[in-house]
Structures are given as C-alpha cells and as structure tokens.
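What follows is an incomplete set of chains from the complex, kept in their original frame.
When the chains are written out, they are named A, B and C in that same order, and each has its own residue count from 1.
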Amino acid sequence: MLNIETLSFQYGRRRALTEITASSAAGNVVALVGRNGSGKSTLLRAIAGLTHPNAGNITWRGQRLERLAPLKRALEVAYVSQRPSLSIDLTVHELIALGRFASRSRLDSNLRIGQAIALMGLEALKDRSFHELSAGEQQRCVIARALAQHEENGLLALDEPFSNLDPGETMRVFDALKLCARAGALVVVAMHDLALVDRVAQTVWWLEQGRMVATGSPPDVLTPTKLQEIFHCEFDRGPQGLTLATRVSSITT
Amino acid sequence: STDSSTTSGSSTTVSAAIRVVSLSPGVTATIVALGASDRLVGRTPWCEVPNEVPVVGSLLDLNAEALVQTHPTLILVQPPAQGEVIGLRDLALQHAWRVERFRIDSLADVQSLLENLPTLICDHAIANDCASLKERSQLLQNNLSSALEPIPHANRAGRTVVLLVSSESADAMGFGKSTYIGDALERMGVTNALSRSGYPALGAEDLATLAPDTVVVISQRSAGAIDQVHQLLPKSAIYPIHAPELLQPGGGMITGLLTLRGVLIQACESSFQSPLEKDAH
Amino acid sequence: MNKRQINGLFVLAALLAAGVIARLLIGRDPAIGSVNFSWPESNILVLRFGAVRSAIVGGACLGLSGLLLQALLRNPLASPFILGLSAGAGLAAMIAAWSASMVAAGAVGWIAFIAHGADGVIPGTVGSLAVLILVYALGRRGGRLDPLTLVLTGTVVATICGALTLLVQSLMPPSSRGDSWMWFMGQVPELPSSGAMWTAAVLLFCSFIASFRSGSALDAASIGDDEAESLGVSLRRLRILLFLCAGALASASVALCGPIAFVGFIAPHLSRLLLGSRHRALVPASVISGAAILIWADAVRQSIDVGAGRLPIGVLTALIGGPVFLMVMRSRQMRTGAWTC
C-alpha cells in the first residue's frame, strides 16, 4: 500500500511538486502521466525513497522509505531512472547482477538474474559489454536489473522504461510488469504513450505543473476532451481503446 | 653611484670601495674564514655569515632589485648550476660590476680559491689591506695543509668510510675517491673503503657489505640514524662528528677537516691500544 | 571471478613472487659497484627480508589506496597523494625537523616532543591525519562527500602544504635545509620501523577486507548516484569508508616509505588493463601489482649503478612502471579497440 500525503518538493527555490496526495494498493500498475516537466520523475524519485520531500510524506506499507537504510530499502523498492549511466566497463550479465546487490542469498540471486535475463530476452547479449549495445538493448538491461532486484510484493518504480524500445520489446516489458503486479507488486511507471496506458494500467495518476489533477482508471481519466485540452491533439476512444486521431493525419494529407 | 642610505647598517667602512656579493655558500664561507665578511653586502639564503648581510636571492632565483640596492662592485658565483641568472651578465655590464666564477669540487679547487680570492676582494686604496688578506689566506692554506698532513700509523684505522647520514630512513651518502673528502683521506694516508669515485648513496645492505673498520658519520642531529649505523656495523668503530662545515667545500671547511682528522687520529690510537680486537677481526 | 580475472591475478602474483626472489638474490659490492647474484649471509639476508617486507606492505598500501581514490573521485588521475596526505606528512616532517633545530637551539616543551619523533613515524602520521580531516571538512557539499569538490580541495590543500613546507624550510638554519630533501625521494627501508610496519600491515589488512567486501558496492556506485542508492548502496557510507581507508593507507605508506605516489597511480590502471574494471578483482589485483611494482623497482635498483650508488626508489618506480604501463596500454588498445576507464 503506497500512500502519498500532501507531498511537496522543490529544487532549490523552484517548486516541482505541490501537495500531492494519492494512494494505491499493491497488485496494481499505476501509470504516471503528464506533460514534460510536470514532475513525474521527481515524484518517482520521491516514491523510490531517493529524495527527502520538503513537506508531506510518502509511506510504503507504513514505512517511510527515504528513512530506511539503503540496504533495507533496496529489498522494498527497485528503481530505474530516466537516464541510465555507467562509468565503468561491465558486461550485461554483470550489470544485471548488480540488481542483487542487497540480497544475501547467492543461490537465489543467480536464479533471479537468470530469470530476469530470460524475461527480457537478453540471453544472446549476456556477455557483451554494456557500452557496445544499442540504446534499446541498454534500456532492456536496466529493466532486467530492476526485475532481478525486485522482491515479490515490492514496489517497482520505472521512469519511462519504454523509451527506445521497439513495439515487440514494449510488449515484452509490459507483460513482465503485469506479471509482477499480478504477483503482488505495485508497479509505478512514468510514461507518455497514452494508448498503452489505456490498455494496461489499472490506475492513472495525472500530474500537471507539479499538482495531481486527476486519479482514477484510464477510461475515467483519459477522456478525449481532457486530452484535447491538455495536449492540444485529438484522441478517439474506439473499440480498440484510445487512439490518436486527426491533426496529424490532417497534415499528412 | 653611492647612496649611503642603503649601506648595510652593521658593516663598517673598512672598504667602501669593495662591495662583494657572493652567490655561492662555499665562497661566502671562504670570505668569512678570511675575516673579510665586512665587505660582503649580499649573500644567498644558504650562506652563513656572522654579521647581518642581506639576501639577494640565489643563482636560480635572483632578487635583482635587492642586488641593485646593495651597490656591489664584485659578484662571485659558482658554476655549474642550473645555468646562470638570465640577464645577470647584462645587469653587471650596465652597472660595471665585476663577475667572477669559481669551480669548487676538489681539494685543488679549494686551494686555488684561497689563493685567488684575496686579490679579488682586497681594497687597493687601503694600505696593507691586500697584504693582510694575503697573509690570512696564506695562514689558511697552511692550516689546510697541516690538517691534511699524513697521520702517523694511518693504516691502523683500517678501511675507513666517511658518511653523511641525514635520517634513519634515507640512504647514507658516502664520499668516494677524488671527492674533496676522498682527497683529504688520501692526503692523511687513510684507506678509503669506497674505492670508487663520486658520492654514492649507500643503503643499509651496502653498509653491511662494505663492513669498514672505521666509520665517520657526519650528522647533525639524527640520533636514531647513528643507532642504526651501530646496529648495522656492530664490529666497526663509529665516530659521529658534528661538522656541517665539511659539507661545503671551500675555505670554511678547515675546522671541519680538523675535527675529522681528530677522530681519525683517535681511531688509529684506539685500534693501536687494542690490537687483539683487530686481530680477531 | 571470470577466467580473465583469475589469469590476471595469477600473472601478477607470479610477477610478485619473481620480484621477491630477485630482491633476495641480487647483491652489490658497494666499494666498486659490481653486481652479484647469490644467497646472502644471514646478516645481509635479514636486511633483504626487511626490504622485501617494506616493499610488499608499502606497495600494497599504495596500490589499494590509489584504486580506492580513483573510484571515489571518479578521476583516472587520482593517486594516493591527490588528497594532500603526503604533502601533509612532508610538512609535518619538515616542522619536526625545524623544531629539532629549535631544540638544539634551546627550545623546550612540545617542540621537543615533536622533534623527538623526527626520525620516526609520528610527525608523518600526525600530518597526514590532520590533512585528512581538513580535506574531509572542506570537501563536502550539502553535507555529503562530493567527488569533484573533494578532488579539487585535495589538490589545493596538497599544494598549500607543499608551499608551507618550503616556508618552514626557509626558516631553518641553512646548513640543515638540504637534509630534509632526502625524505622527499621516498625509500624502501631495509630496517623498517616496526611501528610503521605493523600499523601499515594492520591498516592494509582491514582496508583490504573492507574494500574487497565493498567490491560490488564500488561497481554499483558507477551506475549513477540515484540508481546506486536504489540498489542498496549507501553512497554516503561508502564514500566515507573509501575516504578513510584510502587516507589511512596513504598515511601508512608515507610513514613506511615516504612519498612514492606513482605506484599508487599506476598499479590500479595496470590492473584495470589486465583484469577489466570489476572491483572485486581489482582490489586484490591492485594490492598485488602495487607490491610487485615496488619490489621490482627495488630489486632493479640494487643492480644498477650509474655512478651515484643506489638510486632513489622513485626513479625506478617511474622508469619501470611507466614504460610497462605505456606498453600495456598500447597493446590492449591494439587488441580490443576499446578501453574504458
């Protein structure tokens, strides 16, 4: 159970989050949507316990994650940042193995690393250097790392994990996240592809300029009129779910 | 171009016409030994003088302004070093200073320095100045020769080595053949255990392998270092001496040579008194 | 560990062993300067063993310290002395020498106490610890150790200490100024002070354990601060730990061998070229290669005489370690075409 109460955060004097309140039970996929710069990444870091909020608080299963020791926190929450970086030369396998940093059991770890590699389809890339991969392949590696780290019933906080992924890989990752949620995890994903959100998330949290403007199920929140208002582009809700409409096609013609 | 306001306060006016700047500690020490330090108006930070003489920098970091303000007539330098101060030559020409160079490496260099210095720094305007300086120089040369006289029964000191030890952990420096100390040992008839030339750095093992009979350690303060030499060379006779003058070849080292000679004589006598010990070795 | 790492460690260990044997066998006649190889008499053997111990412990301290600092500061130019520790030790040694000359001139009290340590390890240790604390205090940003701030602070503090050393030196009587330079050449003492030896050995042991256990934390720290924290690495604690270990090791090596920073710069790079960049393997590799470089340098200097007796150890570490490093760097470039630091 994730509980966010009147959370505020600022970078220096710039306000990034203003009195955010929201909550979600485990077993869900929560999609964090909103315009660029609306505060998704900031909120996600706060959820993962990596920053100290200026006001309000966040609890996960009653604990304030930012106050836990990192080793303990790592067993509760796995985080993937929007800009992965690596300053030394590791192979894919070594990088994913870092996901088990906090775990004690060797045997269990090897199992989990193998599972994560299989789940992300990285068997063929296992022994290649991370720096020699394409952007999408790298993205899959860091997701695999988070999957290896993540414990059942834990929290998965992913910041735009689908960027750079091809449609097939996007599906693969989504399936993996759904699987985690079904197994009892809470998955919070910042993302921009509203069509995907609509199809996959149980809950949508919508941020605007650091404020939570809407929470609820995708069909309730992502109505074509609201989307039109915010993003200035038209969406249709057909039998397939949400799809992008007009304007674009108007130019194409 | 005389400006009395910049004249050194403590220097008397024995020789207003001769104003010497020495950029070599060895030369400075020689001037002091000649009793002519009153005409020194400039020195390096490394020079030790009895009276107050301003520092005008060194060959490698000259304080030209201070040098000009001392109004020198004669500048004494000791090549080779990193090369001479850029522009010193021009400045000297411009101000009509005389620049003289001295090489001081061997005993012979020291002797010629003693011979030549008086004529350079004496003031012809003052009666007897040159003569008396020469006299003192002769005296020093005599002292030097007598300090280097062969020591009776010098071979009793056995294989001898003179070391400079600065601290416990650093290597000692030995004085080999054809250095000024090596020359001195030869003149005194003592066998230099270091049969090589130059100033080799000697590690602990080197000392233990060398195993000289007599060791003279020039060290100012490092008690630990001397203990260490004792520990390394349990069978040798070890004589620590306090003679920093010995480190600077020039007219100033004669007292140091006398100290050295003193301990060497002691070494010969003590080994004469206990011949058994020597035979055992 | 993978095969490359194990092979690399083997090679380094073999080099170290060969270095030890060489150092034990190489002898020189100091009187004429000729070299000989033979098992020495017992009184000489003791000295050679002493040098072997100094080189192994000192080199290992330097290698590990350099590795930890390169990881902590994220800068390939980091070496044990980047934080100013050796400069601090040098300053303290110089102050001790100065106070000794004051004592000789009749001063008393605490000056005499410091002066008493002039030959031992006390001033060096005190000096480097003082600098450690100072750099720690100044090198933080927002309450945390920040690599860039730390590396700049360390460099500046080192330079200031160096300047103060010269200042103190010029306060001393001219005749005793020259001596202290000898200290700055570094040594591999054949009669190491047992205090310095034991301190260094104990610190090396503890730091080795601590850094070996932090091996994967060090790897994890290279993926960016946020993600590393989320993996369970306490960057705060890791950095303080690294800082303290690296500082203690550098101080210990300074107390034992004086300032020979280059070994600590080159041993981690060489290990990285041979074994890759995982810290689990790099920690032992840097320890071994640091010891190997220092002992080989010491062995070679026994057998070289250009007319000035034994050369300062710093000359040999540079002349052996430098070209070896350049060669390995170029050959590995040729082979893989890619080399990340």
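Here, contacts are C-beta pairs under 8 Å (C-beta built on N, C-alpha and C of every residue); 3 or more make two chains touch, one makes a residue touch a chain.
Note that this is a predicted model, so its numbers are computed, not measured.
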Subunit formula of the full entry, expressed with the displayed chain labels: A x2, B x1, C x2
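One rule holds for everything that comes next: only the chains that are shown with their structure count from here on.
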Between subunit C and subunit B, distance of the C-alpha-averaged centres to the nearest whole Å: 37
Cα-centroid distance, subunit A relative to subunit C, in whole angstrom: 45
Inter-centroid spacing, subunit B versus subunit A (mean Cα positions, whole Å): 80
Contacts with two or more other chains, residues of subunit B listed in rising order: none
Per-residue multi-chain contacts in subunit C, two or more chains: none
Contact set on subunit B toward subunit C in their complex: 25, 45-48, 166-171, 173-174, 193-210, 220-225, 228, 231-232, 244, 247-248
Sites on subunit A touched by subunit C in the complex: 45, 48-50, 69-75, 77-81, 83-90, 94-95, 98-99, 101-102, 129, 131-132, 142, 149
Residue numbers on subunit C that touch subunit B, as the complex places them: 27-33, 43-44, 47-48, 50-51, 100-101, 104, 118-120, 170, 173-180, 182-183, 185, 187, 189-191, 193, 258, 302, 305, 307-312
